[in-house]
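Provided herewith is a single structure, encoded as structure tokens, for subsequent inquiry.
All protein chains but one are shown at their positions in the complex.
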Amino acid sequence: MRRLVWVLAVLGALVSVVPFYWMIVAATHDGSELFASPPPFLPGGDLLNNIVKLEESVHFARVMATSVWTALVYTALSSLVSAMCGYGLAKYRFHGRGLLLGVVLATMMVPFQVLLVPLFQMMASIGWVDTYQAIIIPFLANSFGIFLMRQAFLDFPDELLESGRLDGAGDMRIFYRIVLPVVRPQLGALVIFTFMSQWNSFIWPLLMLNSEERYTVPVALNHLIGLSHVDYAGLMLGAFLATLPLMLVFLVFQRQFVAGLLGGAVKG
Amino acid sequence: MKRAIAGLSLVLTASCATGGVPAKEAPKITQSANAKVSGNIEIWSWDVAAKALQRLAPEFEKANPGVKVKVTDIGYDNAYDKITVGLKSGAGLPDIITLEDTAIPGYAENFPDGLVDLTPVAGKYKADFDPAKWQAASTAKGLYALPWDSAPVGLYYRRDYFEKAKVDPKSLTTWDDAVKAGEKIKQATGKRLFVSDLASVATFTTLLQQLGQGYFVDGKVAVNSPDAVRALTLLKTLKDKDLLQNEKGWDGRVTATKQGKAATQPTAAWWSGTLTAEMPELSGKFGVVPLPAFEAGGSRTSANGGSALSITAQTKNQQTAWAFLDWLLAGKERQVSMMRTEALFPAYLPALTDPLFDEPQPYFGGEKVNRLFADEVKEIPPVELTGDDKQAEELLKKAVSACLLNGEDPKAVLDGAAEQLAAATQREIAP
Partner (left out) sequence: MSSVAVDVPKIRRYGRRRRTVAWVFAGPAAALLALFFAYPLAASLLQSLEGGFGNYARLVRDPSFLRSLSNAGLILVVQVPVMIGLATVLAYVLNQSWLKFRATLRVAYFLPAVTTLVAYAVVFRVLLRTEGGAVNQVLGLQVDWLNDPFWARVALIASLTWRWVGYNAVILLAGLQGIGREQYEAAAIDGAGSLTTFRRVILPQLRPVVVFCSITSTIGTLQLFDEPLVLTGGGPGDATLTPILYLYQVGFKQLDFGYAAAIAWAVVALIGALSWVQFRYFGSRTSGKERA
């Protein structure tokens, strides 16, 4: 029975990985070979060649660097904002709390497409078009993150807070010294989801960024799709390379990630 | 992802589904004769078009000291999302943007004060440009773009398949001939006549333009006109005889062609760029003949794609922006240069007499395919384009796939589309 389950699990994993595997195969072939019949199923020898071409066509190294630092800055700031807001919502009672919680939930329900034009107008009127802050600041208050952290803090024992207060610690100090260390697993989860959402963010950076030297990875890769020519090998290679930082983050945080969600979200 | 089609617009009954479009006038370009060309301009483009601009911009800067031209490749795939948001919010656009012909009327109608009317300075060039493209860039209110490259359509064919089936490609003068030849070739080689995405409207639209018609005639819905029914019936005949190789998307078409699944391909001049880049191993296998006509003596070409350059109303430097367009597009030198280097087929007619077009093409077995296409440019039937074309396209997509994939009657599906379109756009159906 266990053996059967194990075999099924491995088979399922293979199905999960096959498209990803083919992405790697495609990244190691010349673009024109991908249209052969049948398409290649083993890695080819053009990886280096493709890397050189990708660097030439979209300055991939620079683009990757931009993506990494903007995602890191966003992740750091957004996680902090989310954690603080989640804590405020969970542990304090104040006027407008219900409204704030409602707005947080509403952001999850409203399709992003509908906000694009008004938000763009706003960015233009404050002169933020084609700037880094425009792709970092407007979405710092991440509703998923706030909600996740609020649920995490709901379970946080009030006794710990009380003892902190009896020791004469201020609210901020309690938050940083007592509360945050305890919810580290949830913070790990928050960091991964936040990083993921910024890393793969496409339409907004596409609209905001006009200078090629500021492009992020998804925006740059989009340039490989032309009118009468599509660089499929470059596309696959770029997409594969773009997955590596995410994989790294997932692998590193996997334990905390898995543990983090459990305490938060929806524990009964 | 590919927007293939073509068309034009002239008579605009400025009606819109929401009725919310204010009757604004396009800002006319203002040029003072002795003003100096100077300062910075920025242009958005994509793909080889951007490469051409990047190559030629320094020449313009050299000829006009003090001018800086910045060319930004915004990528094709989501370029219109960027342009739409820029026009809608009235901010964020550069001085000049690249637009495909099919995109011009929608923008001109929905954002009448978003693009500059070039009539005062460009009107004098009318006779020098591909008439179909000139019409595409014009609305009743003005000229919203200067035509750049043309996309005359011919019939690419595989020499080896025709030889094997003992069919002379030159004998395909009408679509009836083509259907018969297609059957013969299929029998001899097992290959279908051409590749088409049956869930898309591109081939239908190309055929409709060959018949000289767009989705609207005199502002009235004409997607169920006798010509439209004729175009769709041809496709249905081909489908019923199993002569269409159904492939999805750009990658599907390239793959099928590379694998030699079809004997011909009715498409535009720019396709040769795709062939040489993606399938060099097929060199010598292709030839090009004019498109078969619907009846003897009928039109032998159509259009599929092609772009133009527009000056946005957001520009702070109309003077230099126009000077650049004038220098780039309304003259033989740059147009020929872009044909030679980037294979951008000139819409500027005087450029088409250049000896460059008479050079034999090794990839096409020494045929002078560029001469053939060059001669077709001025024959492309101009058709009416409107701001409601995108809506028509969505409805037609459904009609065409219902007919070709589910076998429904061409007339019935087009009548249905016409009714929906009339209701959605508050237009009448053409008699």
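Structural remarks
By letter and in written order, the chains are A and B; residue numbering begins at 1 in each of them.
The rule we apply is simple: a residue touches a chain if its C-beta (ideal position, glycine included) is under 8 Å from a C-beta of that chain, and two chains touch if they have at least 3 such contacts.
No experiment lies behind these values; they were computed from the predicted model shown.
Although it is not drawn, the missing chain touches A, B when the whole complex is taken into account. Of the options A:Ser32, A:Asn49 or A:Thr243, the residue whose C-beta touches the omitted chain is A:Thr243. The residue touching the chain not shown here, chosen from A:Leu47, A:Leu72 or A:Ala90, is A:Ala90. Although one chain is not drawn, its touching partners on subunit A can still be listed: residues 1-2, 5-6, 9-10, 12-20, 22-23, 26, 34, 37-39, 81-82, 84-85, 87-98, 100-101, 103-111, 113-115, 117-119, 121-122, 137-141, 146, 151, 154, 158, 171-172, 175, 189, 196, 200, 202, 217-218, 221-222, 225, 232, 235-236, 239-240, 242-243, 246-247, 250-251, 254, 257-263, 265-268.
Interface residues of subunit B facing the missing partner chain: 16-20, 80-81, 84, 88, 106-107, 110-111, 198-200, 246, 248-249, 251-252, 255, 261, 387-388, 390-391, 394, 397-398, 401-402, 405, 420.
Definition applied: only the chains that are shown with their structure count from here on.
Residues 1-2, 44, 46-49, 72-78, 81-82, 85-86, 88-92, 94, 250-251, 254-255, 258-259, 270-271, 273-274, 277-280, 305 of subunit B are the ones that touch subunit A when the two sit in their complex.
Chain contact summary for the complex, subunit A toward subunit B: residues 31-32, 35-37, 116-117, 120-121, 123-125, 129, 203, 206-207, 210-212, 219, 222-230, 232.
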